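Only one protein chain is missing; all other protein chains are in place.
What follows is chain A.
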């Protein structure tokens, strides 16, 4: 028995060794481009460093950041953006996926239309929407004028700019999430639906009792992607508003970029990066820790 165990252990050690060897190339890159920078950024966040001067200040920079109006505003914007765009775009994605999953005429055309925004680079999208949102002679205002409505200054009014951004982001993201749902829907077992069919179950009940629970693993995945994505959006701000007016559309990642490459304040930028990493980590832990237990795989 003991010999057997030893044998097993030796065997598994060898097996593991092989696995590690196979993983090594990826691990090297992960270490060099993800883990090392993370350690470095945590280290830098304790140093006040600007323009070549660098000295240790402990957690002073963290204190300063948490008392900074701009940071608090940016954080608030980012949370609002996540709270609004994530549920809407995920629900919309599920709705679209169920729609195009049915065998109706022109499905592939509709699928392509829904997925299309995902294929366009963010920079191009931002430029297109910059024109859509142009006051008076932009596409949206021209359309509203037909209905006799005078549109606001979409990107120039602090109470509208974030809403305008949300509209654009939902349009862009929903198609992307739809693809995950579509894949999920197509892998669902047919038998359950056939059984429901025999029992004469109505479509809504079918969705609530069968489709939605069975698609939960996909939903979890999409939620994680969607929420973390909403903290990683930056390209469009650079093109459309530069975070303005008066930081009303500024988001965390753009704030980090500005702090690092416009203010050259690497210490504060590192602090902000650590905070962003913490937020992303908490989101993943929450989702996987809480939702995961309630999902049937």
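Keep in mind that, in the parts below, contacts are C-beta pairs under 8 Å (C-beta built on N, C-alpha and C of every residue); 3 or more make two chains touch, one makes a residue touch a chain; residues count from 1.
What we mean here is this: contacts and distances are computed from a predicted model.
Its record in UniProt calls the unshown chain "Extracellular solute-binding protein", which is the match among "Inner membrane ABC transporter permease protein YdcV", "Oxidoreductase", "Extracellular solute-binding protein" or "Magnesium chelatase subunit D".
Although one chain is not drawn, the whole complex shows that of A:57, A:234 or A:291 it is A:234 that touches it. Of A:155, A:185 or A:272, it is A:155 that touches the chain left out of the display.
In the complete complex, the residue from A:66, A:116, A:263 or A:288 that touches the missing chain is A:263.
Residue in contact with the omitted chain (choice from A:16, A:209, A:246 or A:284): A:246.
In the full complex, chain A makes contact with the omitted chain through residues 50-52, 70, 134-137, 150, 153, 155-158, 232, 234-235, 241-242, 244-247, 253, 257-258, 261-265.
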